[in-house]
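Moving on to chain A:
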Amino acid sequence: MLELFLLTALPLLNIGLVYFLKNRKIQYSLTLFAATVHLLCSFLIFSGFLNPSENDFIRFDSLTKLFLMVLSNVYFWVTLVSYSYLSRPNIVKEEKSKKLYFMLLNLYLLANTLALISNHLGLFWVASETTTLCVAPLIFYYRDEEALEAMWKYLFLVSVGIAFAFVGFLFLTLSANGTVLDGKQLVVTNFILNAEVLNPIWLKAAFIFVFVGLSTKIGIAPMHPGDIDATSNSPSPVAALMSGSLRGTALIGVLRVYQIMVPTETAEFARIIMIIGGMFSLFVAFVFMFKVTNYKRMISYSSVEHLGLIVIGIGTGGIAFVGAMLHVVYNSITKVVLFLNAGNIHRAYKSRETASVWNVLNAMPWTGWLFLTGFFAIIAMPPFGIFFSELMIFQGLMAKPWLLAGVLFLLFFIFVGMSKTVFQMLYKAPPDIANLPEISEKFDITHFASLILLLMLIGLGLFLPSELYEMVTNIALDFGIIL
Partner candidate 1 sequence: MDLSVSLQGLFPFVLILLVSPFLVGLINKQKAILTGRIGAPVWQPYYDLARLSRKETIYATSASFISRIAPVISFSAILFTLLILPIGYVRPLFSFNGDIIVFAYLLGLARFFQILGAMDIGSSFEGMGAAREATFAVFAEPIFFFTLGSLAFISGHTSIYDIYHSIQLDEPSALVFIIVSSISGFILLVTECSRMPIDDPNTHLELTMIHEVMILDNSGIDLFLYQYGSYIKIMVYAVFEASFFNPFSMANEWLGFSVFIVVIFLLTTVIAWVETMIARFKMKSIPQYLLFATAIGILNLLIYTFVR
Partner candidate 2 sequence: MDHLFILGCSLILIGAVFAVLVKPIQLALRIYVGVMSAGLLFNLAFALVNLVHLPATPLLFPAFPVLSSFFRLDGLALFFLLIITSAAIPAILSTHSYLNQYLHKAAAVRAFLVSFSLVLLSTQLLVLANHAIVFLIFWELMTLMAYLGLLLEKEKPEIQKGSFIYFATTHFATFCLYIFFFLLHSQSGSWLFSDFQLTQTSGMVFYVAFFFGFVGFAIKAGFMPFHFWLPHAHSIAPTVLSAFLSAVIIKTGIYGIFRMLEFCSPLPLWIGAGILAISLFSAIFGVWYALAQHDIKKLLAYHSIENIGIIGIGIGLGCLGMTYSIQPLIWLGLGGALFHTFNHAIFKSLLFLGSGVIYSNLHTRNIELMGGIVKSAPWFVGLFLIGSVAISGLPPLNGFMSEFLIYRGFFESASIFGGYFPFFMLLMTVGLAFVGGLALACFTKINSIMFLGNERSPHLKFTVTGLDYLSLGLLAFVCLLFGIYPQIILGIISSVVAIFQSGESAQTFSTFAQWNFITGIFAAIILLISTLIIWKVSRTNQRKSAAWGCGYAGQTSRMQYTASSYADDINGIAVSVLHLKSKVKIPETIFPVTSRFHSHAGDFSEDGLVKPIYSWIIGKITSVDFLSRTDIRFYILFMLLTVLFYGGTAILWTYL
């Protein structure tokens, strides 16, 4: 129970403390402390030093361990840069948002951790709805019209989506009616053990509703718009948090249901659905990469693309599944880098429109180069991790050559569209030399975080640690994939 306590109690305690202690520095230290402990704890769990006990509500299988690690990692870096982000000179309106910032962050950590470790679908549902609730005010950080709209859309769309997911869970219980499962109908492990007795019709219905519902959070097209609006209008650390961890949290819900379906004959159906959803996400990213005029939205669409790719990988199975799991890790890291640096650009140029950003590489060398490197990482250039995970996904897709051809086609044009935007921001000479805003930058904590994360990405890619690989293959094993 110690682990559970470490993972959840500290954030819980912090919520109260932060609420009463108004000094932001203390708030920050407390939150960072909780984040560090969380990171340490999940690392220990990940590497097998701690073996937490499990019950009907809590479970620590490989999937949980991996996603917990992803969450901790993203959360830690986001917290680390939060203080400097909050201390930036800005307009008065935001002062109000800052009061709640750390409290919501702690609540988010608590809810997200619970969602990840939950073995009970009801608990998962409550926890993930709570994550939405604490992210929504964070989206509204800037308190302007766009943020308001984004917050409304995200809140409403995700609430409806989560309601759909709930319907899905109810279908799951329905599928177990009249079987040995009666009475313990929302416990995932029980389902997995008795998958063969489940009613296939309701199983399929459950998957459809869960997948569609949670897609609003994962960002699978066509349920992606709320996500796009939210990540592009929220402050960068929050956007990084959402892209890096919240999408993963929703994904784990889908994966749980899929895991139940794996031994049954309906698994094939789930795979088809996931591949359709993934392909449609790629298509959407493909279309919008040529339409976006806002660089944060562009990064959000890139998230849609990568989550789509992950879902395709999961749906394809085999080595692609392994690739997809690694992709979750790599994508989360890369997205943090991109969003943090996009935030720096936003602060300097006071605009999210690509057209009003020029020559970032010269004006802000640190941010510019890190952003460029992050861009190379996200388009799967070696030696960054995404290169390897995409390669695995492609290799798995070789079994379906036409699909692979389609994926590569879409990815190529996504790359073209994205790089056009990025390069324009980074190199384009300013139209009017005289009216340039005064920009000077020093090496600060966001750069430090980005640098470490990129190095981590290279390290994880090139020298794939055996622990990580073992973990991923264990997950694959849980999903019935033997390599």
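Here is the rule we go by: a residue touches a chain if its C-beta (ideal position, glycine included) is under 8 Å from a C-beta of that chain, and two chains touch if they have at least 3 such contacts; residues count from 1.
For anyone wondering why these and not others, all candidates are chains of the complex that A comes from, given by their letters.
None of these values were measured; they are calculated from a predicted model.
Evaluated over the candidates 1 or 2, chain A touches in this complex the candidate numbered 2. Contact residues of chain A toward candidate 2 in the complex are 152-153, 156-157, 160-161, 164, 201, 204-205, 208-209, 211-212, 215-216, 221-223, 225-226, 268-269, 272-273, 276, 284, 286-288, 290-291, 359, 361-362, 365, 376, 379, 381-383, 387-388, 391, 394-395, 398, 401, 404, 408, 411-413, 415-416, 419-420, 423-424, 426-429.
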